[in-house]
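Only a single protein chain was left out; the remaining protein chains are all shown in position.
Think of it as A and B in the order they're written, each chain with its own count starting at 1.
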Amino acid sequence: MLDRGKISVLQMCLSMYLMVGATAILIIPAITAKEAKQDMWISPFWGSLSGFLAVWLAWSLYRLTPGKSIIQTGEAVLGPRLGKAAALLYILFLVHGAGLIVREYGEFIVGTILLKTPIVVVMGSIVLTAAFAVRSGIEVLGRFSLLLGPLFGLFLIGIVLLLIPRYEPTHMLPVMENGLRPSLAGAVTPLTWFMEFLFISFLFPHLRAEETHKALRAGMWAVALMLVTMVIANLSALFLFGEITGRMFFPVFNASHYISMAEFLEHLDAMVMALWVMGGFFQISMWYYVTVISVAQCFHLSDYRPIVYSVGILIIVFSLWLAPGFADLINLFTTSEPFYSATMQILLPALTLIIGLIKRRRRPLSAEAEKVVNRKGNG
Amino acid sequence: MYRLLGVVLLLLGLTGCWDRKEINDIAIITAAGVDLTEDKKVELSVQLYVNHAGRQQEEADQTVVQSATGITLADAVESLQDTLSAQVFWGHTEVFIFGRDIARTGIEGHVDYFFRQPGPRGLAYLFVSRGKAKDILKQKPPLERSSSKSLEEIAKAQKGEGVTLKELAQMMENPAKVSIIPLVATLPEQDGGPVPYIYGMGVLKKGKWAGQMDEREAQGVLWLRNRIKFVMITIPIEKHKGYVSLKMVRGRAVLSPQVKNSKWSMQVKLHAEYDVRQNTTNLNMTIPADVSIVESYAAAYTRSVIKASLNKAQNVLHADVFDFSGVFHRKYPQEWKKAVADWERTFSEIEVDIQSTAEVLRPGVSNPHQ
Partner (left out) sequence: MIFSRSWKKRKLRSGGHLSSLSFQPGSDERGLTPLSFELESNLHILRNIFADCTDVLFHDFWISGSRRAILIYINGTANQEELNQQVLTPLLEGRRRSAGSPLFHGIIPVASGSEIGTIEETVRHVMDGNPVILTDGENTATSVGLTKWETRSVEEPIAESVVRGPREGFVETVEINTSLLRKRLRTPLLKMKSYKLGSISHTEVVIAYLQGVAEKALVDEVEKRLHSIRIDGVLDSGDLEELLQDNPYSPFPQLLSTERPDIACSQLLEGRVVILVEGSPIAVVAPTTFYSFLQSPEDYYERYFFGTVIRWLRYLFLFIALLGPSFYVAIVSFHQEMIPTALLLTMANSRELVPFPALLEALLMEITFEALREAGVRLPKQVGAAVSIVGALVIGQAAIEAGLVSSPMVMVVAITGIASFIIPHYTLGVAIRILRFPIMLLSGIFGIMGLMLGLLMLLTHLFTLRSFGVPYLSPLAPLNLQELSDVMARVPLWMTDASVDEHRGKNTGRDQEPDTT
């Protein structure tokens, strides 16, 4: 095992929540609002479906080949050559995805607060900070999740609560005036995002043996948590902005502008940015970590630490290259990204699972695999 | 690992910080005004805070007004920046004023500028001035440090009149495309100096000036938008030879739209609660019978206010200042969708049934013996 660290189920749950969700509520509400308008709070419900599916896929693959992540499972099930090909595809997807996340974060910082700083500096600094955390291993990341997860949630709730005086709930009416179409149309990007829960597969091997049976449930909880967060964030933006929600690029961030309590607690945008640096840091660290581990597993390296910085540079390069400007970035989210994600995060794992199950029917499981799989009545 | 970090930190120190702005390098704009020049250019005037440290401490002259022109607002800002030694800083701009002339040509583009930047705050208050915005900015009122602070306080002052940038943007996005915005003018020279005040409400259609409503009509608008707050009304009661002044404690409007056989109507139920502030009639505010007389007068007054407002909006301006469009949209989405294309006409023909009630809660703390 490359990283012998162990994490608890709670840490896993929070890690996944932050990995998918931290920057999700940054940009996605705007994209959703454009399509769904006042039904934008329903879209996350549709979106979460892919999340539950992804977690279930990851878990099923894990049961098939316990102790292995999807990269290793791919090799085990598909055979050395096909498996390596699939692994390489994943690596490409991961680097691209990590670059996407980093770019999203960078655009946010440069677009709102640090307007003149070159984006490469912003992105480089966070990738470097993340590199330190990644190098320290999954245990450190797990501990971070325990700290940052609740903090992130509390901050968010704080913002939402402080804005209550300015909400106009009538903005959500009329509900579903155009039927299901708007909310479904707005659900495309959330669907894409939720699929990333597939990467929980990389965390399963690090659970302690006695906790493994709780893994599926914890994964589902993470999806549910993210769902709730997105709904609250969307509602909050909707209640505050109403018709102009689709106009804002970072509605939740803009919302924080409107916090004004006792004429003192005002202008808190920098604090909100601090919150997002935290969340973004963790999300980027997780993606970074998964990418590094994938590379290490694909090429059967004995230690992942030497490649950390190199992968980091790769990620930065990708983040600069994948879209020339902000408009292209949004375009990417709404057009090609859903298909790319669906292929890599749903189709490919599903295929692997089917092939694996077929193979298993022909050959019974090894004894130790049986033990892990059947321990304590898992889900 | 730490060595790498050290190297990186050192390198960063050499590059310099791009976004660093010293407090003294920023030009703090407390209010901004947009006017139209004779040759149809945009003139931007900003009220800047002036720093007095090191010079003589004077109470007066805390702000100074500077102007610049350009083809668009952004262009004007650039010209302004050229004349300023410090960087334009919108983070503390509380007030935006548009001159009447530029309001006629449409403010939508300008609002877009303010909204697009991360700087200006969505909570800033907007006004349209009777004359040139620049003149309002130049005033130095006696009580506050600048006219912008005065205006900000007046807008916030609890009557519900103030319109923020965010609200304006929302109204402009609305399908009916009607926005309201407080009108501001200067009270003629008083002892301490000129004082800005709000004298009515401007109505914009698609961001362009369409007309105005006076104070009474504006009150009606606030009522129907359910925004009315602590107004004070003074009602003449001739039968009892005097006036009663009532301060509102709470005002609520319930709007019930109805569409029947292509007939659009709206039932409006208004309820207000008042405290008595002054009584020059011979009625006794502690006798319930007398109090109900006052209440009925108050209700009638409100009714007349709403009627005046409706009249202006439906028959003169043909502008849905009350956002009936939104109310109908929420209740009758299908019908609304059909009607929204020609909303002005539909709106002008909406029958409004007004039911107004009033309650006098407290007569104050003392009552003359009557």
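What we mean here is this: a contact is a pair of C-beta atoms (placed from the backbone, for glycine too) under 8 Å apart; a residue touches a chain by one contact, two chains touch by 3 or more.
Everything numeric here is computed off the predicted structure, so don't read it as measured data.
The chain not shown here is touched by just one of A:Phe253, A:Phe281 or A:Tyr304, and that residue is A:Phe281. From the options A:Leu57, A:Ala133, A:Leu240 or A:Ile293, the residue with contact to the unseen chain in the full assembly is A:Ala133.
Touching the chain that is not shown, out of B:Tyr49, B:Phe98, B:Phe324 or B:Trp343: B:Tyr49 (per the contact rule at the top).
By the touch definition given at the top, subunit B reaches the unshown chain through residues 2, 5, 9, 12-13, 17, 19-24, 26, 28, 30, 49, 51-54, 89, 91-92, 94, 119, 121.
Across the interface with the omitted chain, subunit A contributes residues 8, 10-11, 109, 113-114, 117, 122, 125-126, 129, 132-133, 136-137, 139-140, 143-144, 146-147, 263-264, 266-271, 273-274, 277-278, 281.
In this text, only the chains that are shown with their structure count from here on.
Spacing of subunit A relative to subunit B, judged by their CA centroids, is 42 angstrom. Remark: subunit A residues 111-118, 121, 128, 132, 135, 170, 173-174, 177, 241-244, 247, 254, 257-258, 260, 267, 309 touch subunit B in the complex.
Within the complex formed with subunit A, the residues of subunit B that make contact are 1, 4-5, 8, 15, 17-19, 91, 115, 118, 121-123, 166, 169-170, 173-174, 326, 329-331, 333.
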